[in-house]
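Note that one protein chain is taken out, while the other chains of the complex remain in position.
First chain written, first letter: the chains are A and B, and each begins at residue 1.
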Amino acid sequence: MSAQQFFFIVTAFVILFSAMMTVLSHKMMHSALWFVLALLGVAVIYALLEASFFAVVQVLVYVGAIAILIIFSVMLTRKAMEDTGSPVNKTWVLSLVIVLLTTVGGFLAFRTWGALKAFPADLLPVHYDIGELGLALVDPERFALPFEVTSILLLAALVGAIYIAFGRKEDNQ
Amino acid sequence: MIPLSWYLILSGLLFLIGLLAVLIRRNAIGILMGVELILNAANINLLAFWRYLYGYNGDLRGQVFVIVIFVVAAAEAAVGLAMIISAYRRKNTIVANDIDLLKG
Partner (left out) sequence: MTFIADPITFITHWLTQLMGGWGWSATLIQVLLNILGSGILVLGAMVFTTVLIWAERKLGARFQDRPGPNRVGPWGIFQTIADMLKIFTKEYITPVGADKIPYNLAPALAVAAVLCVWAVLPFSSTVFGTNIGIGLLFIIGVGGLGEIAIILAGFGSNNKYALLGAFRAVAQLVSYEVPMVIVLLIPVMLSGSMGMNDIVAAQSVPFIVLAPIAGVIFFITLIAENGRAPFDLVEADSELVAGYNIEYSGLKFGFFFVADFLHAFTSALIFSTVFLGGWQGPGVENAPILGFVYLLIKTLVVYFIMLTLRFSLPRFRIDQMMNLNWKILTPLALFAFMVTALVNKLLPAGNNLIRIGGLLAVNLLLWFITNWALSRFITNQPRPVVSGARPVAIGEKKTVVKEETSA
């Protein structure tokens, strides 16, 4: 087993363990911190896939913004969950059964997928230039439309979040 | 050296753990964290396929899809958290089951 494979297995275990602890933690803050660790593990996976730009953007956007947002809102709503005990709701048995069945079914379907053998096990070398991605995003024949639509989505989300967070405050005054 | 199936298994398991978080957690923010885990699993899947199938001939579709998912996840987390905090201000609870004004 080569060093890269060993590294991948360690990172995969870290990600899955942190994700499980996110689901099962009793305190909300611990859950948020395990979530941060899972996101950092995913950034390492992106770096293993030689998508370095996405690794850095994952740390910048997910860890540096979304995770901090989640931690902030956990802090703002701390009083609501301090004394109630269980982190899971009443239907946890049924949900666990469904997810386990899906896992088993997924594995069985995966093993019988013939096309899997067709993918090369060794990575062919890719010359990856970040400028190429930038050019593709603004080229009208390639990906300018998703880019522009995404920016409109961001604008809508920004305006919506400000209105939701702001408008109610004036109401309560 | 790392076969594609390993990445797919990892992303599948992460997706299922995220799904478990969405179904099980009482806290609304916990449900949101599950949704983010699901989106991350989809990202791993997309990037793995891009690298193994198209990476070496310059096709960038997988990457652009991943960028769109990044943006969607960020926007949805921001708006979702704003709504959760707004609901918390009204009803003083974030247990998702207790926000049931519209329940028949």
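Heads up, the rule we're going with is that contacts are C-beta pairs under 8 Å (C-beta built on N, C-alpha and C of every residue); 3 or more make two chains touch, one makes a residue touch a chain.
If you're wondering where the values come from, they're calculated on a predicted model, not measured in any experiment.
S.K.: Give me the visible chains that the unshown chain touches, in label order.
M.R.: Taken over the complete structure, the missing chain's partners among displayed chains are A.
S.K.: Would you indicate which residue among A:A12, A:V59, A:A136 or A:A157 is in contact with the undisplayed chain?
M.R.: In the full complex, the listed residue that touches the missing chain is A:V59.
S.K.: Hey, which of A:I71, A:V99 or A:L153 is the one touching the hidden chain?
M.R.: A:I71
S.K.: Given the contact definition stated above, which residue among A:V36, A:L49, A:V88 or A:A161 touches the chain not shown here?
M.R.: A:V36
S.K.: Tell me which stretches of chain A touch the chain missing from the display.
M.R.: Within chain A, the residues that touch the unshown chain are 29-30, 33, 36, 52-53, 56-57, 59-60, 63-65, 67-68, 71-72, 75, 128-131.
Everything below uses one rule, namely that only the chains that are shown with their structure count from here on.
S.K.: Using mean CA coordinates as chain centres, what's the gap between chain A and chain B in Å?
M.R.: Chain centres of chain A and chain B, defined by C-alpha means, are spaced 5 Å apart.
S.K.: So in the complex, the part of chain A that touches chain B is made up of which residues?
M.R.: That would be residues 2, 4-5, 8, 12, 15-16, 19-20, 22-23, 28, 31-32, 35, 38-39, 42, 45-46, 48-51, 54, 57-58, 61-62, 65-66, 69-70, 72-74, 76-77, 80-81, 84, 86-89, 91-92, 95-96, 98-99, 102-103, 106, 110, 116, 119-126, 128, 132-133, 136-137, 142-143, 146-147, 150, 153-154, 156-158, 160-161, 164-165, 168, 172 of chain A.
S.K.: In the complex, go through chain B and note every residue touching chain A.
M.R.: 1-10, 12-14, 16-21, 23-27, 29-30, 32-34, 36-37, 40, 43-44, 47-48, 50-53, 55-56, 58, 60, 63-64, 66-68, 70-79, 81-86, 88-90, 92-97
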